[in-house]
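Here the structure comes first, spelled out in structure tokens, and everything after it is commentary.
Note that one protein chain is taken out, while the other chains of the complex remain in position.
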Amino acid sequence: MSTASEVKPEARYIDALGEGMALALEEDERVIVLGIDVGAGGGIFRVTKGLHERFGDERVIDAPISEMGYVGAAVGAAMTGLRPIVEIMFMDFVGVCMDPILNQAAKLRYMTAGALEIPVVFRMQTGAGRSAGAQHSQSLEAWFAHVPGLKVVLPATVADARDLMLDAVHDPNPVVFVENRRLYAMRGDAEAERLPLGKARVARPGDDVTVVTWGQMLRECLSAAEESEASLEVIDLRSLAPLDLDTVVESVRRSGRLLIVHEAVQDFGAGAEIAARVGDLLFDELRTPVRRLGAPAVPMPFSPDLERALLPTSKAISSAAEGLKAEG
Amino acid sequence: MSTASEVKPEARYIDALGEGMALALEEDERVIVLGIDVGAGGGIFRVTKGLHERFGDERVIDAPISEMGYVGAAVGAAMTGLRPIVEIMFMDFVGVCMDPILNQAAKLRYMTAGALEIPVVFRMQTGAGRSAGAQHSQSLEAWFAHVPGLKVVLPATVADARDLMLDAVHDPNPVVFVENRRLYAMRGDAEAERLPLGKARVARPGDDVTVVTWGQMLRECLSAAEESEASLEVIDLRSLAPLDLDTVVESVRRSGRLLIVHEAVQDFGAGAEIAARVGDLLFDELRTPVRRLGAPAVPMPFSPDLERALLPTSKAISSAAEGLKAEG
Amino acid sequence: MSTNETAAGSASGTATEEFDLFATMALIRAFETRVSELYRDSEIPGFVHTSLGQEAVAAGVGSALADGDYVATTHRGHGHCLARGMDVEAMMAELFARGEGICHGKGGSMHIADPAKGVLGANAIVGASLPLGVGAALSSKLLGQGRVSAAFFGEGAVNQGAFHEAVNLAAIWDLPALLVCENNIYAEFSDSRRMTRVPGVADRAATYGIESETVDGNDVLAVNELALAAAARCREGAGPFLIEAETYRWHGHYEGDAQPYKPEHEATAWRERDPLVVSRTRLLGTGVAAEQLDEIENQASTRVEASIERARQLPPPELEEAYADVYGE
Partner (left out) sequence: MSTNETAAGSASGTATEEFDLFATMALIRAFETRVSELYRDSEIPGFVHTSLGQEAVAAGVGSALADGDYVATTHRGHGHCLARGMDVEAMMAELFARGEGICHGKGGSMHIADPAKGVLGANAIVGASLPLGVGAALSSKLLGQGRVSAAFFGEGAVNQGAFHEAVNLAAIWDLPALLVCENNIYAEFSDSRRMTRVPGVADRAATYGIESETVDGNDVLAVNELALAAAARCREGAGPFLIEAETYRWHGHYEGDAQPYKPEHEATAWRERDPLVVSRTRLLGTGVAAEQLDEIENQASTRVEASIERARQLPPPELEEAYADVYGE
């Protein structure tokens, strides 16, 4: 396995994730990788491929199908000197292991007035678009962003897959690390400018409409920007907690228009927070209402046709942006 | 135990909850009550007091400390002919039993194209203000509102404690039923006008600022309305899903100003959705930005002094409302 | 019930009974074989987990249940659905994500269900079938219906808290729950024997104070007779019973998984104990003609093939379907 600087410019997202974990394992003995089939099997999506071979049984650990147990154990381990990267195979499975994230990792530093430090990374693969059905397609990042004490990062580029992984491991706080499955095969520049965790990136400058997004939807937004008659400034938020509102506000000040795009169900989704904040802060400067584009309030259907119809597309994004521009 | 019409006008909220359950048990043999110590013990907060005595072992069932098991069993029972009212003692405990709510109850009707019906009520007691610490004080209603397939009701009055309980039991859908513990001892009119589940109530008319709230914060908002120099129209939302936006919009059209108040953490809370929607729909009619008042993004501390300082008070509400009025 | 009783029962099994069981297995075999191919050819989308090699458990247990009984199953549930008489065409159409699929294309392989037949659904959350199945058993008991609720689960699911909690509930509430563990040794890429110090699942029943029995999961008659006895026991109000059926999945966890984690001799040995061959051999021994059995297999293939042809012609769901059935009125 190569070191960071050797990652090919056109590396795949999935390899960059593995690279990030490998670098973390290499530089710090306290880092471990833990999850179902993350070991010799290399993970059901092959994200941890090669790690077990290289770092062995004690660093790359297969867990039984006991998420409550092993995620909780990762939190206990993080309190006592290890820095676990623990995998929840699908974000939907937090249904069986939310307590260690919600009530333990997020709160124990606070409840002990800082005496406990909990440097744990909760990796979770997410997202629709693969006909995986309603129990394997959810984007629940809004839940985590609503819990004080957690950080929530959502790498959308190849470079960020590696860099945010490293940042998450280095972070002294519990970090929910969201990987959209549809990005795994994506190739891209692994050597983009490195921004710290918590800082949004202007992925593409533009004048007419600010488009804020994260994760898989960044690609759609960038395509929309290519296609659209309006000039879109696309911001990749990179993390929801911390939320880099400054970058958003700075952009909307210029454009006067804001469109928020996410794959998650729109209702009560994370986009609402951004809309609410910008709507308040820039009340007098907005030329048009803040708009959101997310999935409708239905469970994700199995049928690929239905699924496709429910997810925001570049076309829907560009027409929403053009609509905003036309509005005022 | 008395029937509905005999509930004293100044009944307590907690008794109205019990009354609602008793009526439901009485009118339909398929209704059962299930939870930890809900039986002969009458519940840790005495909400189910008397039900076991009256309806017996098979209708009012004590469960072991196995939330994943018994909440899941309630969902399985609801699919097959029973209408369970299942208690999760503290809303925070959804951390150990989210799957049956998130992935089963909310989705199985949809995934089976309507062949399964899941009439289950998830009662959960919630709220801060009792020095119960960070793991026993959370208001996570935004999580549930974000999940298509669930209804989310939050009775704020004595009459609603009974009436929404009955509506929830009668509903063919899974209903998350949120009881703020600080309301338990509240006395009030049990015979208020009955509105259907899904309809908001204008709890107090006013002209200057629309204040939208739910649960325990209704009291604070009503006090604020008493105290404030501004004229507040207070809307008790009663449910977040369905969300009665029409009532809100109608009011804001008149007042031109909206303040949303909830006990939950403000960031990524349910108030954001309302702010985002109203900000969009009434962009041209709002006189001032939509404001929110919720808890800051910290776990709830044990200390009563700190806790008090973090929760919205009638004073903070009235000054926020007055601030809005002064703004424009 | 003791192993002796079961053995006795087994001896008394008539050829006619086994004939039907064989037919059910043949249908599952044909269905899963084609589904595997169709998935490889990208005709079926999503995730698919076939039960090839495990047909005897589905057929044996499925046939032991009565009308009205419930089944809650897992991601690997096609066989259980077929064994409970679900419509092959409606199932295939569902896997093809068609609007006429049994779930209108909204469920798919991992969520296929037919409540009219008591099948509460496949389920994509490991362990979830247990609380749901126990809940159905609670309904049966409280409503006095005398129905049995069968919850299928893999040996991997035993490590889930949901297993532990649900089995205990079934025990203390004395529910008519038939807990059926298909121990196929692997959970995804993991050898489940490494995931617990005591791999016997039936042995674990003792910790919950319920009875259990291990059965050769590749012998459909043995499974059926144990399941009949256990279901009768449940129906009589004797409380839950746990069956551990020892079996093996032939294919990968998902189609395309090359299964490097399985020793070849193990896979070969289990292939040699093909449940259809085990049953065929016994049937031939009782004088049934090979042609008759071939005919059954051909019929199964024809039925499955027809369902595929039909599914191919069907349109995808109407877009409105995506918005329907989120809430009931």
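Think of it as A, B and C in the order they're written, each chain with its own count starting at 1.
The rule is short, and it goes like this: contacts are C-beta pairs under 8 Å (C-beta built on N, C-alpha and C of every residue); 3 or more make two chains touch, one makes a residue touch a chain.
Please read all numbers here as calculations on a predicted model, not as lab measurements.
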Task: Where the missing chain makes contact, among the chains that are shown - done: A, B, C
TODO: Looking beyond the chains shown, say which of B:188, B:206, B:299 or B:312 touches the absent one.
DONE: B:299
Task: Option from A:40, A:116 or A:192 whose C-beta touches the chain left out - done: A:116
Open item on the list: Using the touch definition from the top, which of C:209, C:315 or C:328 touches the missing chain?
Closed with: C:209
Open item on the list: I'm checking contacts with the chain that's been left out. Which of A:82, A:121, A:293 or A:324 qualifies?
Closed with: A:82
Task: Touch list for subunit B against the chain that is not drawn - done: 36-37, 40-41, 44, 62, 64-69, 92-93, 95-96, 130-136, 296-299, 301-306, 309-310
TODO: Name, in rising order, the residues on subunit C that touch the hidden chain in the full complex.
DONE: 159-165, 168, 171-172, 194-198, 203-204, 206-210
Task: Missing-chain contacts mapped onto subunit A - done: 30, 32, 58-59, 61, 63-64, 66-82, 99-100, 103-104, 108-117, 148-149, 151, 172-173
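By definition in this document, only the chains that are shown with their structure count from here on.
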Open item on the list: On a CA-centroid basis, which chain has its centre farthest from subunit A's?
Closed with: C
Open item on the list: For subunit A versus subunit C, what separation do you get between their C-alpha means, in angstrom?
Closed with: 37
Task: Centre-to-centre distance between subunit C and subunit B (centres being mean Cα positions), rounded to whole Å - done: 40
Task: Distance from the mean Cα position of subunit B to that of subunit A, given in whole angstrom - done: 30
TODO: List, in ascending order, every residue of subunit C touching at least 2 other chains.
DONE: 103, 106-107, 111, 123-125, 161-162, 321, 326
TODO: For subunit B, write out the residues touching at least two other chains, lowest number first.
DONE: 68, 99-100, 103, 110-111, 148-149
